[in-house]
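With one protein chain withheld, the remaining protein chains of the complex are depicted in position.
Letters A, B and C mark the chains as written, and numbering starts fresh at 1 in each.
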Amino acid sequence: MNKFEQAAAQALEQSRPLTENGHVATYIPALSKADPSSLGIFLHIKDGRKIAVGEVKKRFSMQSISKIVLLAAAIERYGPDRIFSRVGAEPSGERFNSLVELDINSSHPYNPLINSGAITVASMMAPAAGLDEMLAYTRMLCMDNEISLNKEVFESEMNNCSRNRAIAFLLDSKGILEGGVEESILLYTQMCSLNVNAESLANLALILAADGTDPSTGRRLLKHETVRVLKVIMLTCGMYDESGTFALKVGLPTKSGVGGGLLSVADHLMGIGVYGPSLDSKGNSIAGCHMLGILAEKLHLGLFRESGNEE
Amino acid sequence: MNKFEQAAAQALEQSRPLTENGHVATYIPALSKADPSSLGIFLHIKDGRKIAVGEVKKRFSMQSISKIVLLAAAIERYGPDRIFSRVGAEPSGERFNSLVELDINSSHPYNPLINSGAITVASMMAPAAGLDEMLAYTRMLCMDNEISLNKEVFESEMNNCSRNRAIAFLLDSKGILEGGVEESILLYTQMCSLNVNAESLANLALILAADGTDPSTGRRLLKHETVRVLKVIMLTCGMYDESGTFALKVGLPTKSGVGGGLLSVADHLMGIGVYGPSLDSKGNSIAGCHMLGILAEKLHLGLFRESGNEE
Amino acid sequence: MNKFEQAAAQALEQSRPLTENGHVATYIPALSKADPSSLGIFLHIKDGRKIAVGEVKKRFSMQSISKIVLLAAAIERYGPDRIFSRVGAEPSGERFNSLVELDINSSHPYNPLINSGAITVASMMAPAAGLDEMLAYTRMLCMDNEISLNKEVFESEMNNCSRNRAIAFLLDSKGILEGGVEESILLYTQMCSLNVNAESLANLALILAADGTDPSTGRRLLKHETVRVLKVIMLTCGMYDESGTFALKVGLPTKSGVGGGLLSVADHLMGIGVYGPSLDSKGNSIAGCHMLGILAEKLHLGLFRESGNEE
Partner (left out) sequence: MNKFEQAAAQALEQSRPLTENGHVATYIPALSKADPSSLGIFLHIKDGRKIAVGEVKKRFSMQSISKIVLLAAAIERYGPDRIFSRVGAEPSGERFNSLVELDINSSHPYNPLINSGAITVASMMAPAAGLDEMLAYTRMLCMDNEISLNKEVFESEMNNCSRNRAIAFLLDSKGILEGGVEESILLYTQMCSLNVNAESLANLALILAADGTDPSTGRRLLKHETVRVLKVIMLTCGMYDESGTFALKVGLPTKSGVGGGLLSVADHLMGIGVYGPSLDSKGNSIAGCHMLGILAEKLHLGLFRESGNEE
């Protein structure tokens, strides 16, 4: 048992009890059916090793993790400057679906990983790429051809997206949206409804850890600058209004989704995918975050933590 | 020349220069074409006398003044308790189209005379009464069969109502809306687009001044309790975030619209209608408000001002 | 038993059970010792009759009702224009001790009956009148020479006024305060700590109902314009963020204090004083407000309610 296997197994074991302290998302029936005690972690190491512990094959909807895929696609297509002329790069200090800061700050959404920002990014992509293209793109980045639209989730989301529609119309009233409201909401919701598992997320995270290349082939899938932007934004804005605290405690660029997924990058080293649908009050996987904290500590990963190795 | 004629003439003369200090609404082309120097006032006195000074025949869209008609219809139909279980009765201290207070205060819109509140009232009426019924109702209360839908304004508004749609979807996401978003927005916008003139507004105001009856016939058109509620709400919430100041300076229950209209009630005495499309920074007719202030002072009208008469 | 006696007795009887639904203020020990079941109402009618039901002799601290006395003194001394150049006349839609609206709205406090506004008024009075003068002035307006500073309350308040000091320093940082922070806080807190009873409040309310005169002597104590301003502001802003709802339900210009007092004006008719220290969630006497509602209905008092008499 290598140090990765050991760390992953310990992280899972120590974090499992926390699943009882959280709650699965309940705003749509499809999510509320998840088993709160589920927990799994997948490590995909740059040298090709794969470590799987717990429920890593279970499919679940990407939800907000898809904001990373949308942002990657948009930066690759338009370049970061055009994206960040419409969306900021500041943590908002507010709930992920807040309207307040957007209504007061008239010029643009705080960042591309809250709903208002991601809907804006979706509005830039929608005229260029529909579900088919974006599904293919997601499969490619996640190295997973089984990814598909979860129709039950999708239809449920479309019937429960009044708040996102409110955000989209507010963006439209401020002239921020590029495409139409409906096509933006459609693509945004489709992306949220894509079914992945912990392994798919680890694969995408590995590409980010490897500066945009697939380490097994050396093929470049994303530009260096795109990957740098994604990792910085995940670090400062990836965990909703818990982002700063998570950067302090764990220090790995990570994006969460209310489906229970976590996509986390150990730079230069490995990609991490997590499934754990029991959520904390901020909407992040409660046991999943704890697992990442244990991994970071045991393996000396994360922002400014490596320096501790030297001693 | 009686004291009413004299006061109205002086009010107009002294207020006309103020039209240069304001601006016509510009968010839709139809409104921006208004002549900012237009100004007119119509007094309809309980004894039947009618006093017209300036541009009282000019047609313009009711805009927010229609919120009074919607509220009247809804109270008559459902009673005040049901209305005020969905909408508050508090001035908001915010712009008429604010989302902030609604997003933070999760339970209901502050009052029925800001957009969020009026759209909620429209959602209660829409399933029961379409444009035809509401147009007939408006004509009846305004004693004006020439009132009709201004199609240019209506279409313009529908193409520029993203912010109102954002408000409606936010209301819907909170379970506040009774009907669907689209039918609520449609009825709300149709009502805003009805063409009235200063005389129509004075007629409606007279009915409010006469406790809900048509003084010329004695026929009761609105219940006493409906009229009381309307007058209190106009007094505390009728002038957007200028309501308290207007109550202090003028003291007449009044509702304004960005089309330049003002509907104002001198209780027990007369109804007042104003047209003056040059608006102040709060969206109220700049010269129109000034005229009402002069009238209130000259004729000893308005909240707690009568007591000065006694001396 | 005349109609006033009957209405007061019924109001008390019907409202007493509500005392159990509220809570006495607890932020200082002196207030928390109040008996929540206490309830009393005093009517001082313009013709000289006095009607006392329940605990009308019990002394309690004026708290926010003193904002009316401060405002009266300031308007009499400086005129309304100077006061309202520093303080607005708009209901805030926020808690009485909110800092938010003041921090965003940089120019001035929303109105003189929330803490920020009253501290501003105190800063205008403090350089001109200390406790001695203001105590004498309060005794005169309340026709009650027994009014005195409650030292226990005063010292408790001074030890628990960090939030008010925060407000005062914020006002100072914006250049709104006229005097120094400490003298403003001192006078403001002293005024809050004056001991009155339901009768004193009814006496002051009677003067406001009688347009500023003492009806028993005809002597003018306050200018007509001062009294008009006070009544309008009480009507629109007197009950914290319940003001609009109270104006709709009751319609009497009223000011509440967390000591359990209510000062309420039945214009042209009588002054009303209430004691009931069990408070609702907004900080208003829960049974006291209910008593005023019953009185208004039974005696056809309050804004636009009289018209109902005619039927």
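Definition applied: a residue touches a chain if its C-beta (ideal position, glycine included) is under 8 Å from a C-beta of that chain, and two chains touch if they have at least 3 such contacts.
Keep in mind that what you see is a predicted model, and the values were worked out from it rather than measured.
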Chains in view touching the one left out: A, C
Of C:Thr26, C:Asn145, C:Ser173 or C:Ser216, the one touching the omitted chain in the full complex: C:Ser173
Contacting the left-out chain in the complete assembly, out of A:Leu235, A:Met270 or A:Cys289: A:Leu235
Touching residue (missing chain; options A:Thr19, A:Ser38, A:Gln63 or A:Ser92): A:Ser92
For subunit A, the residues touching the chain missing from this view: 84, 88-94, 101, 110-111, 211, 224, 227-229, 231-233, 235-237, 241-245, 247-248, 251, 253, 267-268, 303-305, 307-308, 310-311
Where the missing chain touches subunit C, by residue: 98-100, 103-104, 162-163, 165-170, 172-173, 181
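We take it that only the chains that are shown with their structure count from here on.
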Pairwise touch network: line, ring, star, complete, or other: line
Chain with minimal offset from the mean of all protein Cα atoms: B
Chain pair with the most C-beta contacts: B-C
Between subunit B and subunit C, centroid-to-centroid distance (C-alpha), Å: 32
Geometric centre distance via CA averages, subunit C-subunit A, whole Å: 54
Touching two or more other chains - residues of subunit A: none
